[in-house]
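Quick one: the structure is below, and I'll ask about it shortly.
A single protein chain has been omitted from the complex, and every remaining protein chain is retained in its original position.
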Amino acid sequence: MSDWKMVIGLEVHSELATNTKLFCSCRNKFGGEPNTNCCPVCTGMPGALPVLNKKAIEYAIKMGLAVGCTINNYSVFERKNYFYPDLSKAYQISQLEYPLCVGGGLEIEVEGKKKFINLDRIHVEEDAGKLIHDNTGTMIDYNRGGVPLIEIVSKPDISSAEEAVAYLEKLRETLLYVEVSDCKMQEGSIRFDVNLSLHKEGEPLGTRTEMKNLNSFRAVSRAIKYEAKRQAEVLNSGGKVIQETRRWDDEAGKTYSMRTKEDSQDYRYFPDPDLVPIETSDEYIDSIRKTLPKLPQERIIEYQKLGLTEQDAKLITTERKNADYFEAVVSLFNEPKFVCNWICSEIFKKLNSSEEIDTDIQVSAENLAKLLKLYKNNTINQAVARQLFDEMWKSDFDPEVAVNERGLAQMNDTTDLEKILQKIIEDNPKATAELKAGNQKTMAFFIGQTMKATAGKANPKLVGELLQKLIN
Amino acid sequence: MDYLKCSLYEIRQMLENNEISSVELTKLCLDRINSTQNLNAIISTCEEQAIDAAKKCDQARKKGEKLGPLAGIPVVIKDNINLVGTKTTCASKFLENWISPFNATCAQKLIDAGAVIIGKANMDEFAMGSSTENSAFGVCRNPVNEDYVPGGSSGGSAATVASFQSFASLGTDTGGSIREPASFCGVVGLKPTYGRVSRFGVVAFASSLDQVGCFTRTVRDSAIMLNVLAGEDKKDMTSAKILVPDYEKSITGSVKGKKIGIAKQFFSDALNNEVRANIEKAIKLYEDNGAEIVDIDLPSLDTALAVYYIISSAEAASNLARFDGVKYGVRAKNFSDTVDLYFKSRTQGFGKEVKRRIMLGNYVLSSGYFDAFYRKAKKVQKIIRQEFETAFEKCDVIICPTTATVAFKLGEKCDDHLAMYLNDIYTVPVNIAGLPAISIPCGKVSNGLPVGMQLIAPHFKEETLFNFGDFYEKHAKEI
Partner (left out) sequence: MAKINIEEARKLAKLSRLEFSEDELKNFVAEFDKTLEQVATIEKVDVSKVSLIENTLKSDIELRSDIVEPSFTQKEILANAPEQKDGAFVVPITVE
């Protein structure tokens, strides 16, 4: 295996999060009773005609711009003709000769090594329906038929399973950032095809096989490792790799031959005469460019300039909603590192412990900024800050108001605190003796007692200082 | 009074003047369909629906409500146009039981205009043919002489108007399927500009060439019909967003100073002498009334038929792939698996001509042949289009025969599909260029069969067709 080099190209199908389907006004929604989000267009009835969804084009362009593609001013939908029960018209409307987006790419990092993966193209096409099998037959549900997809095709620049996963993670992150797809793998809204071949350094490329419809990063990684090993074994034993489509069986952890190139389909692509070419002006493309959010790579650099470590900057930018939230809080309370620490600890803890997959941050940026300000300037101590935050997460409120109304401000008055400490020292001679003897562990006991006596409002730092003064 | 012999324009006035009710008129038409069943112009009638619509119209008229431009007038539509509550068979066994849950836009427009749709017209299967002999429901006969074909593919639509079963009908024209039968049956047949009338709900043959049009007994009636049918449709991306004029008002009664383009390519030796004589007389009439004749050149005209067969077959092969026996239509009785189900259902459901075109279409699209056939044909199409555009810089209208000969006998060309294809040489270039054209009756030949004159106008200049057509119609007696 060792001297074989993997050459991998990935095709990623991602459903676009539009309201309606690509060519009709039926709802674009996962699941539902079979054939209830359907009409004559998406079930291929005689006489029905497709009408292109503007939003789908906008979303595809948006993604194209986010990964540095050139957007073609002239783009054409073509028919890919083949018979299969999930394809109601017996052709899929897709793009071949004139795709919407070409070129571009994105940078990945594997074990500290950066690498740029080039894209070949991004094109728009419609999804097929869903087949459900039981022991009597195959049932066809066209609810998914006609849902808009983009197919993102990479150049064969990927050379390991790790790179493939890094590339896919980056792509997913970008899709979520520009908000064109929900990327829910469990619902199949993002799916992967892998093309893989082996060759030796300096030698021409080998014959490739294709594995279709993988639906998790793990499956991609395992399929690549398995298939590379299989091809290497074939080649090492003097055999030849056959150009074919292979099915990945996730349970068995193996690939199986599906069809070879000889009986591969002749798709007879030609421009769909029911649709007109899509002409997009530079002005239109620019207007979409203006709606692009700042992307992670840009934010990571920016955040580091604000004083965050690279690791923290990466962590906070993995999801756009967190990064946007971070920026919103910082704009109100300019202590980036302090804000970042709170988000990465307190907020991520809440998000991760939530049972729902897509929990939103429950505290407004304004209120968190106020809370952190109160904490940072010693108006409240950490315990109170955490307690308030807990309450705010359940039902958001203005912490300034709460601190005032409930008198939660820290006791920073030394005379008052001294009196309280004096009493605690008198009541606890044993502990005082230990503290005097230098047992710092008892400090915690005293702080605890002070908090109890002040309803948690004492400034712990101040308590420590006063205590040292009093016992000496 | 023989109401059935009236033009649409005349009967509209009679309905308005309460000389006859729509119910009475509808019954007369339905009776006429019954008594002329031997023509086989109609695949199915929709009596109940029609009488119901006629009643509603009569009631509305009584109440003095504002009525549509076709209120109460019985019409027929070709059986490839979806109409809720009726079977849309496309004259194919495959769709003999298909009932659409939605209306074609053109059918809806007729309904909205108050028309009473009484039946669905016979045609060549999936509109592929020039004689209406390729119908799964039997051949249609020419009302002028029943031994002859009515032309096709909209033969039933032409025959119903020619035999006074209805006052107007809808057809579709992909390579001449309205104009040729209009010419053979002696009625007016209009093929509007590609994009002028919505194709939504019309079962596609060749999407880039198909256009809905109409048959009437007069040119004015044709203008009235187009007023109803024309316009952009949000459900058809190929429909044109171009303003629709009042076509009836385009009839001015004068052709003075207008320029008529004559292309020698349209008057070659293939043209029957009697047909030629009639067309030349008509041109003379225009000239005598102040029109100017200019020579134009359409050098690539002889390639139009090849372009047509490549593009139309390619699109048809793909359009007809959805007929697979899964969602609707014929499903074969015995099959081993889904692939076998496809093979058997399609083989049993389609007629010979349809199969031939599907095979040709898949041939020109298949890998290795695509560039030499399909792509090349699309390029030649562009050349032909440009030649017409250049010609129209010099003239307002082009005149030529609609067909090289008059109607032929039933069965005469059945086994010679090439001879059949050659019928279309004057009509096909118009579809290739996406232009509007009209066929109007232009006298008869010695055996009594009608001749058709074809007028071709620039894109979206249907007004010119109506003005020239109406002028000839009014002055033809003078010849």
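Per-chain numbering from 1; labels A and B assigned in written order.
The rule is short, and it goes like this: contacts are C-beta pairs under 8 Å (C-beta built on N, C-alpha and C of every residue); 3 or more make two chains touch, one makes a residue touch a chain.
A quick note: this is a predicted structure, and the numbers were derived from the prediction, not measured.
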Next item on the list: Taking the full complex into account, find the residue in A:E279, A:D413 or A:E465 that is in contact with the omitted chain.
Entry: A:E279
Next item on the list: Return the single residue from B:L39, B:V307, B:V451 or B:L465 that touches the missing chain.
Entry: B:V307
Check: Which one, B:L39, B:A159, B:A317 or B:A457, makes contact with the chain that was left out?
Finding: B:A317
Note to self: Out of B:I358, B:A391, B:A407 or B:I440, which residue would touch the omitted chain in the full complex?
What the structure shows: B:I358
Note to self: What does the interface between chain A and the hidden chain look like in terms of residue numbers?
What the structure shows: 18-20, 25-27, 33-40, 43, 51-57, 73-74, 83-85, 98, 131-133, 135-142, 247, 258, 266, 268, 276-281, 284
Next item on the list: Extract the touching residues of chain B with respect to the undisplayed chain.
Entry: 97-99, 101-102, 234, 241, 300, 302-303, 305-307, 309-310, 317, 321, 324-331, 335-339, 341-344, 346-347, 350, 355-356, 358-360, 362-364, 366, 369, 372-373, 375-380, 382-383, 417-418, 421
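One rule holds in what follows: only the chains that are shown with their structure count from here on.
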Next item on the list: Could you grab the centroid distance between chain A and chain B? Build each centroid from C-alpha atoms only and quote it in angstrom.
Entry: 56
Margin query: Which stretch or stretches of chain B touch chain A in the complex?
Written below: 80-82, 88, 90, 95, 98, 100-102, 104, 199-204, 206-208, 234-238, 314-315, 317-318, 321-324, 326-328, 338-339, 342, 362, 365-367, 370, 374
Check: Within the complex, which stretch of chain A touches chain B?
Finding: 40, 43-52, 79, 81, 83, 85, 88-91, 138, 140, 266, 268-270, 273-276
